[in-house]
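Missing here is one protein chain; the remaining ones are kept as they sit in the complex.
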Amino acid sequence: MFLISLLIIFSPLIGSILLLFLQNKSKSKTTFIANFSIAISAVLSFALLIFFLINPDVVNNYKLYTWLSTEQSVFNISIIIDSLSIFMSFIVSTVSLLVHVYSVGYMNKESSYNRFFAYTTFFTFSMLLIIFANNFLQLFIGWELVGLSSYLLIGFWTNKETAIKANLKAFIVNRIGDIGLILGVCLIFAHVGSLDYKDLFLSLPELSQKTISIVGVHVSLISLIAFLLFLGAAAKSAQIPLQFWLPDSMEGPTPISALIHAATMVTAGIYMIARLSPFFEQSLYVLDIILFIGCLTAISMGLVALVQNDIKRIIAYSTISQLGYMMAALGASYYSLAIFHLMTHAFFKALLFLCAGSIILKCNHEQDIDKISGLKNILPITYSAFLLASLSLIGFPLTSGFFSKDMIIEALKYNGNINSYYILSFSIFITTLYTLKILIKVFFGEQKEKASSELEHDNPIIVPIVLLVIPSIFIGLFFIGPIINDQFFTTSLIDTPKTNLFYETIVINPILFSVHSLTSSSFYILILGVLFSYFFYFKKAKFLILISEKLSFTKNILLSEYGFNNLSNIIIPHYFKRFGNFVWNKADKIIIDDVFVNGIGRIINRFSIKIRSLQTGFLYHYAFTMIVSLIIFLLVFYDY
Amino acid sequence: MMNFLFIMPEIIITTSMSVILLIDLFLKKKNKIISYYLIQFTLLFLIFFLIRNFEQITSLNHQDFSTDIFSIVFKTILLSGLIIIFYYSYNFLRYFKVYKTEYFLICLFGLLGMMIITSAQDLLILYLGIELLSLSLYSIIAYNKDSAFSSEAAIKYYVLGAIASGFLLFGISLIYGLTGTISLNEVFQFIYDSGSRDAVQNVGYIFALTFIIVSLGFKFGAAPFHMWIPDVYHGSLLPTTLLLSSLPKIAVFIIFIKLLLQAFIGLFHFWADMILILALISIVIGNIIAIVQTNFKRMLAYSTIANIGFILIGISLGTQESFTAATFYTLSYVIMSMAIFGILTFITINGKAVEEISDLSGLNENHPWQAFLILLTMLSLAGIPPLIGFHAKLFLIQVLVNSSYFIIALFAVIMTVIGAYYYLRVIKVIYFDKVSTKINLIISSLIVSINTLLLLYLGLFPYNLVNLSKFLMSGFFST
Partner (left out) sequence: MLIEYLPILIFLVFALIFASLMISVGFAAGPSNPDSEKNSPYECGFDPFEDSRMKFDVRYYLVAILFIIFDLEIAFLFPWAVVIHEIGLTGLLAMAIFLLILTVGFIYEWKKGALEWD
């Protein structure tokens, strides 16, 4: 077990290191190393999952070694193997493998082919590090590495200005979250004296008594820590108000978008909160905040997606919106539902992105859906895959997305969070609108491109697309029982009894749940959405267009992402720039640069040159120095 | 008949040196490689011998020549270090066609001296070891006969070394005069028994200690007795610098342990501040002068001085933790030093050995792996995690903080930051400057890669080395 999990984690790292040192070597070698190293991870993760399903006793913490020990505490590097980490590593490595296979075709003409794979394998490694961490130290290392590799990958095209701006933005926003995370971790360390999750959970009763005073106001310690950690998670998982880096991250190559959105980055925040569920459970305030933020993100970002034209940006906003669902599930303490939705979302979202990549490649890197149309006959496979993924995304009964999403909505209703229930139900309508908007605009209508002689299935990128269709549609049906009902997550999440109760009263079994959903409001909202989009986008019904023209003010608000775009692109940069210029000129240049940095440097340099001249090179000077020093020593210590 | 097992390693070395010297005389020039292999074989055999007879040797208890676990472990470390150093040196000397078997034989004399030091239980035997070591170092520094620098360095080191030895002998004679014995344990016992002393006696001890510490400070290269280090590092051949900067540091550290910890621990109040002052001056001088150096070897010479300052800090606190930290620092510094000089020995610039830092500009272009190795060693020397140098500095600073020496700890941190500058400058030159020279490699870099990656390995898993250091020091504090 231990060896397998080690291999799962480190095989991508080894691949990455190998790739870094094989620079400028043959492409086939690069392809082999990258895919092979990820394949090892994926296959072993799958094996681990199977093994776990057969024998759930493998749950364990394996200590790798002691990294550091001080008088007060010990820092171990260890690996946690339980249902949650096994499940997550299965998702991450599988999606990552498919994306890698896809990239072989997609990035084929890229000159920095090798660099790309070195980064992606490293990205996967970082995420796996987070997943298998059993303490905050490793979590933080993985967290930072994920941030770093996303920075490198979003700005992969280093000479594209927008890409550079986007990766900077992503990095900075993540940094804000990281501040929250590290402050939280520091508080935990200060009060628990250990960074292990286990020790944190053990000392919960003691911690819940403590309060901490901030500017005279007493705050419950647990709530404060939970809030800080949530800040970190919100930045990584792109929740309001730290969401605006994610759409911009579309500047990277499309496989990277798939990787970031589906598996390796945005899920980290969700995962962390789920992993720390016993801890978050102690702070109802923060859970409410999480629920609120989740619902807000789900609806508002869905609305923004409506007015976008860039195919990748729409999907990106949809990701944020879906992450909102997961956050809402977390906030309502349905941790396993959140993880379940995370999984189904990983698959269908990866599929959507890969399809988008296929479309973009076909249309010579045109991403505006108003300029693309009629691809149905040119890209038949992509079309069908996209259609199925869209069905899953909008939650069409019996698809994966249906089970996970509707279950969250039903669970909220069951739990009594009626407001959230309505918001998320309405959000389905919006999801349907923007999803079908892409589908209709891109695949139907007038055929602009010539049907080329090159057949679609000749391109290697089609293989992972086809492979991803299967889990996108069916994995929900397969896993809903084993995961939600059979107490799969008992060992790692603490919501099992609650979720179980919900399952037994509402869901009962997948088929019944589908039947039941026919009577639920979400299904009718879905139908309504489909009808609307049919008239709106396909038939281009006059009155609907009229309505949208009348609402141009709203549209502008949405286009500017409720001002977040202005905030992040214009206002904050502008004022910060002015403030920065001021600080730079006055504080930095004069005080820090001239006085401290250069000043100290200059002083040290001058000093250095001065005392260097003591090193004359004459033997008698040396001997003289020695004897004089000896005499000084004798004089100084004579009195002792 | 006496049992000679306790001194058997030394006897083996002496015998094999004599035999190899004679064999080498009758070898043709192209067959000299045989003597090299014989020497390496001798060293390997010795390691084998020590491990094989570990139990038996350590059970012997000789009064003046201890063969306890401490000395045997250190002997093994010295032997294995020397094997690697010989490997680097041989390839270098061979390439530049200055190979002579005598070079290695002289080094073996030095090794003999160091082995005597590790076992000595008596001030005079200790002195014998120190002199044997110093004499062999003088001669290998002068080895490069054609270079004026080399001879100059050797003369300087020789004259100053003679003065230092004089100081040491004078100190020892004072101790003998005061205590009436030269055995380390008896000196300890005498100081322990005499309890409160009169003022005159205290003056005597202070005089003796000052002379001894000044002399050891010189041998260690602590400022203000460091003057010889830059000239000697600069003047001698790279393999000589490699040897100088590594194993003798361990030997001198052992002398410090033997004298200060074993014999003079009762005089802790007298010597602690002296050592601390030496340490602080060394850290300042080493780090600050290194900044303006352009010659790689001179820069590393000053870096040595700074690192020795750190080791001395550990010694000056006199607790078990601090000595453990100092041992850890010494061992890790020696590994780092062997790594960096090891890399330099097999890089040639336009057919010459590396001299200036700028010689290496743009190394990354053509030799990325070698550039990476230098990167690792430089980062380790600068004390950046997860390399061993980080842990070495961390433990020392931790000990300082635990002993409430906050200002000194802060000072050490600031000096580390200043020190990082000149290490990082090397990285800048290697990675960001334009290629200006033709760089070739003498041999494949397998061994040196292992040596360098050891820094990373020990940085990730420092506990082996920490436990070793703890174990080595525990013997002195058990009573």
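Should a chain be cited, it is by its letter among A and B, assigned in written order, with residues numbered from 1 in that chain.
Following the convention adopted for this analysis, contacts are C-beta pairs under 8 Å (C-beta built on N, C-alpha and C of every residue); 3 or more make two chains touch, one makes a residue touch a chain.
Note that the structure is a prediction, hence the values are computed from the model and not measured.
Taking every chain of the complex into account, the omitted one touches B. On the side of chain B, touch with the chain left out of the figure occurs at residues 14, 18, 21-22, 25-26, 177-178, 200-201, 203-204.
Convention: only the chains that are shown with their structure count from here on.
Centre-to-centre separation of chain A and chain B, using mean CA positions: 50 Å.
The touching residues of chain B, when paired with chain A in their complex, are 155-156, 159-160, 163-164, 167, 202-203, 206-207, 210-211, 213-214, 218, 224-225, 227-228, 230-231, 269-270, 273-274, 285, 288-289, 291-292, 368-369, 391, 398, 402, 418, 460-463. By the touch criterion stated above, chain A contacts chain B in their complex at residues 21, 23, 65-68, 70-71, 604-605, 607-609, 611-612, 615, 617, 619, 621-623, 625-627, 629-630, 633-634, 637-638, 640.
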